[in-house]
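All protein chains but one are shown in place.
Chain nomenclature is as follows: A, B and C, assigned in order of appearance, with residue numbering initiated at 1 for each chain independently.
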């Protein structure tokens, strides 16, 4: 399949590489060219704009950090929408608001192209090793067409609805679930340290009890306070929790635990942690308990 | 080893059975005799009081629902402490406060016997299949002596300190972690249902993403709202979160997520859910969002 | 002074009337004409658009319910900005976001006119009786020029800065303070009712203890559950708390009590209370406690 990829950050680059290795003809674009050139060495073509990527492709993935960037590369000058052929598909993997997702879908439909959301769970290593969990939504026909591509980037693909925003909602709520895990480790560790007990031992027990890689990986990072390099920056984690709350607000659903996350992310930002891993939210509980961090 | 078991609820009975099957000589006591007699059929002796159990045993397990009951069977008339020989061990598996744990330990030491805490994680089925996670603390010598017993009831044993209350602290904080998982499912499902999306689908994704039996089992119970029969009653879950908060308060450590749990357990109690499974905390978020439950 | 008034809701109409009675030459505009005509009977002129009001005035007040409406009557077709003479002043009394306030100011400055914010605290009766507390900010020269107008609508005027958004921030945070009072009454009354004690008696004591009209007036409304007619609709109160949180977020400042307000307003909306008085937030605590409401 002739496909494209726009947005080659850590996640995007790894996904693009797997798409290439799966035998697709790939055209890529990234604001800073270096990342595109790394893929070019493996056989990808590079383009000068998202529109140029789109003109060369039946389906174009995009992976951008926020609503503004997603809108720009889709609807801006020389954006994906301007280049896509009729009936071609934009596969948005960005973690964006459900409002932005609806907006992008409408704009595509006006132009005769389609949007599907294909959000992904997993850190960069998971992306590299094709272990992402892919959550997709959109017109059934378009999703079906793109299934082989989605299967090429992850270990399992879930189709959750015919409206792209539904996949975005699930991604945001999934990140809310993970962020809660981070926070609850932070709170428990702080209490245990104050008690003079061994929080590493507690981590080992939770790792065994939950039997989950999420607990195993993040629990260790938080216990060791190894927040650099960031697998996922705190400011992005905060953004996701805010978007989950914004979505829930649209439906008049409170998310009380998200309030705690929101406040602790804010306090983390106030203490200069925006570029640390989002699991450094655990430092806030330590500070609030009077511990040295 | 000549051992005893006091408190044959669902958890206790399953643990006692595994101890018996491991080849120990077992004497048991339970307030209502039926449960003791079920074990008698498998070879256990029955006694008329905790003290009588203790007199016949080198080590006595107890599994009681709360501080009051634990104190009664330990220090009450014909309690375990009254019957234990010098240097014999009381292995407390009850989920009790760290204060009560310290109190029981002091009383045992005064009498020349010892207390170790051997708290367990897992629901009744896990107890039956020897899949409990055992968290123990106490004098090293006593713990070492009892290790074979602890290995007979669970899949893995963690030794977390020389003071029994440390194991109680870890148990309480572990239950705080699990309760948070229940609550976060409740909140996310409510938001997703209000959005008109499929919360069962979200459950499947989280089950895959976390890869944890805790998420898999409890997520399904909450998604299906199958809160009866209760594996663990809500009123007991509430007690544990309160005891975790009480412990953290002793060390001046806030637990903001525990506040949410506390409030939602209270609201659940106000709506008559005390005997439902503790995962029915998820109904509170549904109600708060205006959903029918 | 030749002045204008755009937005004749309950608050705006009462303020406009006091401006008229203070001897100013007043031109008014309101989407639905009836309210403008009521003022016409007292001597005001009516206009067909905000721009027409602006052309006739040295200073134009506006009182709109939200950012969108404030933007529309200021920058929309035939908006205030299009009609204001150079150096003339737009006095915005709307409770809007600090972002919108900055945006409106910039647009006015581009055109050579000025924006000052003159936010007001008080319910409609207070507006009628000239008992509003006025909080203003903007260029010193413009504020000075408008001082007699501000003194004509309230009992006291505070100047809080040279940037209009500062007055908007203070208004939002002031409403956060008042909303907290509503919520705390709701929580306390629920607890007291559950205890079988007399919450009306508690209200009397708090009224005496705080000695504040805010406590006296709102406490009674909540104790009696007399939420209609609404002095200030719950959906607007919710908006204000959200805007206060949004502002605090810009500066990385958590507002934990605002989280409680936000969740309870959301639950209130989920139960159909959007048009009740915002003090009906108290019903949420009653429901959460299992009380009939």
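One rule holds in what follows: a contact is a pair of C-beta atoms (placed from the backbone, for glycine too) under 8 Å apart; a residue touches a chain by one contact, two chains touch by 3 or more.
Since the structure is predicted, the reported quantities are computational estimates derived from the model, not experimental observations.
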Can you say which of B:129, B:252 or B:293 touches the chain missing from this structure? B:252
Among C:9, C:65, C:124 or C:174, single out the residue that touches the unshown chain. C:174
Per the touch definition above, residue among C:33, C:156 or C:275 touching the missing chain: C:156
Where C:42, C:106, C:144 or C:201 are the choices, the one touching the absent chain is C:201
Residues in subunit B touching the chain absent from view: 242, 248-249, 252-256, 259-260, 262-264, 266-267, 269-270
Listed in rising order, the subunit C residues that touch the chain left out are 121, 133, 135, 156, 158, 160-161, 166, 169-170, 173-174, 176-178, 180, 183-185, 187-188, 190-192, 194-195, 197-198, 201-202, 204-206, 208-215, 244, 247-248, 250-258, 260, 263-264, 285, 288-290
Tell me which stretches of subunit A touch the chain missing from the display. 194, 263, 266-267, 270-272, 284, 287-290
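FYI, only the chains that are shown with their structure count from here on.
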Roughly how far is subunit B from subunit C, centre to centre by C-alpha average, rounded to an integer in Å? 53
Which subunit A residues reach two or more other chains? 248, 252-256, 260, 263-264
